[in-house]
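Subset of chains shown; positions unchanged.
Just so it is clear, A, B and C label the chains in written order, and each chain counts residues from 1 on its own.
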Amino acid sequence: KRGIRSATPEEIQAGLTADVYFVGTQQILHELGLSDEVVTAEIFANHAGVLAGVEEALTMLAPLNVTVDALDEGSMVSAKQVVMRITGQYGVFGLYETALLGILAASSGWATAAHEIVEAAKPVPVVSFGARHVHPAVASVMDRAAMVGGAQGASSILGARQAGEIPSGTMPHALLLMAGDTVKAAQAYDALMPPNAPRVVLVDTFKDEAEEALRVAEALGSKLAAIRLDTPRERGGVTPELVREVRARLSQKGYGHVGIFVSGGLTPARVGPLVEAGVTGFGIGSYIAAASPLDMTMDLKEINGKPVAKRGRIPGLTPSPSLKRRQTGATGD
Amino acid sequence: KRGIRSATPEEIQAGLTADVYFVGTQQILHELGLSDEVVTAEIFANHAGVLAGVEEALTMLAPLNVTVDALDEGSMVSAKQVVMRITGQYGVFGLYETALLGILAASSGWATAAHEIVEAAKPVPVVSFGARHVHPAVASVMDRAAMVGGAQGASSILGARQAGEIPSGTMPHALLLMAGDTVKAAQAYDALMPPNAPRVVLVDTFKDEAEEALRVAEALGSKLAAIRLDTPRERGGVTPELVREVRARLSQKGYGHVGIFVSGGLTPARVGPLVEAGVTGFGIGSYIAAASPLDMTMDLKEINGKPVAKRGRIPGLTPSPSLKRRQTGATGD
Amino acid sequence: KRGIRSATPEEIQAGLTADVYFVGTQQILHELGLSDEVVTAEIFANHAGVLAGVEEALTMLAPLNVTVDALDEGSMVSAKQVVMRITGQYGVFGLYETALLGILAASSGWATAAHEIVEAAKPVPVVSFGARHVHPAVASVMDRAAMVGGAQGASSILGARQAGEIPSGTMPHALLLMAGDTVKAAQAYDALMPPNAPRVVLVDTFKDEAEEALRVAEALGSKLAAIRLDTPRERGGVTPELVREVRARLSQKGYGHVGIFVSGGLTPARVGPLVEAGVTGFGIGSYIAAASPLDMTMDLKEINGKPVAKRGRIPGLTPSPSLKRRQTGATGD
């Protein structure tokens, strides 16, 4: 009975994640003799952002006899902009409204947040570290969306693999605590890693970061790619002053080649000054993972070619020149 | 290649959603001769809230040789409170840190938001309408968490079914637009629904809500359980004044038995005045669905019975009298 | 005994609305042998605004043996600018200080508010709808002042008539409620109105505005000049989105010639977005009617040609090149 409660792709495709009120609709339409009516629905975003989830949505629609127009994955959309248009018999696709909106809203929310922080961090690369903040069923979906929004990598195995990237990682605090010393752990890590993998060593577990960074640099020498600062809030977090000092102390001792990778509670406002101070890479967790969904709405806008709309909306198709035909059904216009 | 990108329960259980930096850890520990060390890790919540996801997390740990203590599903937790403690060889459970934290953080975030709005709406029942804001792979997880937080039902088929509830629903705007008239749609809906299912008719599609509510009440009479107000923002949203007037107009015409169910952009601050105005049920979407994860942290606190902690944390086990033993491994204390 | 308590023009001219402390002044001056002294008084505005009431003030001064210089009706004045200068024996005009200041302050306050909203609404015309917020004795004074400030018409019979305008109006909610249907009332109204009077029909009494607007347009066709939106706050008020949708729905059905007239709680900040959404006329009530008086002060600045001033003011005449001679008394300079 107890089990992982998330839905499988098969359950999703079968409509089991729909809102229950779409279930009886087809039957009522039949009762009303409206089963054959051809309708056009539009999905629009309620806020501006970066669109993601389009490919996943198209996957869901692929088996259906409907015509689909959509914007490209990764498009910048403005508030109220139409991102997808579906034409066909309502009974054929209505059941998928909930899942379609959820796929687009969730991924676009993550992509939008990633985009904001990627812009703020330019030209320093950003890696998605958010897997620990979302349900594992969607960690890879989030990592994929973060890359649509501009992230260069992701820490989760499945997320990075789906994106065709090598996952980015360093080492957990737990490993360091068990080894009892950062240098000892770093040397073992170095000994086991494939030669071409970059050595990035976490330096805030036991000692002051500046002291530990120098100890690790002395131990690994030219093999050390970067140290990672993840200073806990209880020790003041990672500040531009800390980065500037660690940078200076490393360079004064001849370790100018060692980069500084920073993670922990980062936001767009915080990354700018850190870039200026000398950071060479960011790991972004909750700013991406806790992004609000970019909420989407589906509206019926035509029935048998005639403009309709519920109260509060303008009837008829919204002019949307950027939409591209992605699938053609038997009843498409 | 193109496909639904979420992970299956099997992939989650196999560790594929982990952060990549847990992968090499076991090997390094072996290299350092530390594979047999018994450690204790604690998971704590960074903010106060309602704990959810415990049962799903225990499912994941069930196959492992570890001892597990945990708080009860649905516990109120304070900031920094320990919610779960795991004892065993680190190599055995370290890989699951990412997934465990994600399960607990996501569900607790949803449960906490649901709890807030349920408290504000008391004694009027709340139903989760958030499925359209999240990826369909986790819609049922969210609905389950909302019920842990106090919601009485959920709109998604799988979500309600897993909770052993009959899913709650009404009818989509699209059905009404196709029927062309609310009364016509309501009559067809009434004709097809099982006799004991409550008739809840959406009344904001074509006409002023007060006018439409009376038309529907006249058509369905004593069979009408409730009308549903979901007035779009473009028409001012649902306000206490609107509820009070619809209530008065219905009652003046003899329809005192008809309830008023409200949905659309509701927050804890908004539900109180609506309850006072006479609402009898709420459908809550984005307030629950867009809740931030209740972020969780896992810290190693003992190695072979000796207190440890990284910089910034207090070494050793945190006194946690509410934890209960849920699973006993060979190495447990 | 019980009666309308406002003063008649005759009572005003007779000095009965003066502050009582001006009454004994002439006698004291006589006692002090100062009755023949020629003095100059200046009236200045304490804040910037649009000057109105000048013609009414001159009417009051006309019977007196004094020289009067004044700015033009409708001048823009800055804070502390002199708007009128009176030279003569103080006993002759001192009694009128209260009434003069009241006339100028009240009308300038209304004109200033009208000017602000007229500027914000440009090029869409504004009509004063404020009569219901002020005492009927001054409704026509306010409507006149609103037109000095740029309004193109006024709803009160006397106000519009004094300004030589045809009063602007539509129809009251009461008429619609008694008729029981907007279309029925509109048709009767159309049948009785003179052919060249514009038909403007109020559409928010019974049904959703968009629905009602279409019903009225179908019934009156090309004879319909405009619909009027006065949506109550309880239904969200009139928003740009509502205007945009009603505009679209009317135009889609071929009623592009029908204008949209808006009233109800409008302010300068609110009219801009409504103009952009397609409004073609505004009725402004309380923003004009509840305007604060533009408070005025009268100061003695010369006695027998010698500069004087009370503490806090600079003695002597204020350079005021825009003043124009409007009346010449025997003792004028």
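In the analysis below, contacts are C-beta pairs under 8 Å (C-beta built on N, C-alpha and C of every residue); 3 or more make two chains touch, one makes a residue touch a chain.
Note that this is a predicted model, so its numbers are computed, not measured.
Asker: With 3 copies placed here, how many are in the full complex?
Answerer: So the full homo-oligomer, as given in this file, consists of 6 copies.
Just so we're on the same page, only the chains that are shown with their structure count from here on.
Asker: Write the angle of the rotation needed to overlay subunit A on subunit B, where the fit uses Cα atoms and the result is rounded to the nearest 5°.
Answerer: 180
Asker: Same or different for subunit A and subunit C, where same means more than half of the interface numbers show up on both copies?
Answerer: different
Asker: Taking each chain's centre as the mean position of its Cα atoms, how many Å separate subunit B from subunit C?
Answerer: Whole-Å distance between the two chain centres: 57.
Asker: Could you tell me the distance, in whole angstrom, between the mean C-alpha positions of subunit A and subunit B?
Answerer: 21
Asker: Where the centres are mean C-alpha positions, what is the separation of subunit A from subunit C, in Å?
Answerer: 58
Asker: Which residues belonging to subunit A are in contact with no fewer than two other chains?
Answerer: 311-313
Asker: Taking the touch rule as given, give the residues of subunit C at its contact with subunit B in the complex, in rising order.
Answerer: That would be residues 206-208, 211, 231, 233-237, 239, 241-242, 245 of subunit C.
Asker: Give the list of subunit B residues in touch with subunit A in this complex.
Answerer: So the residues of subunit B touching subunit A come out as 2-9, 11-13, 15-25, 27-29, 31-32, 34, 37, 39, 41, 55-56, 58-60, 90, 94, 97-99, 101-103, 105-107, 109, 129, 131-141, 144, 155-160, 162, 167-179, 184-185, 188-189, 191-193, 204-207, 231-235, 286, 289-290, 292-293, 295-296, 298-300, 303, 308-313.
Asker: Mind listing the subunit C positions that touch subunit A in their complex?
Answerer: 208, 210, 241, 244-245, 248-249, 252
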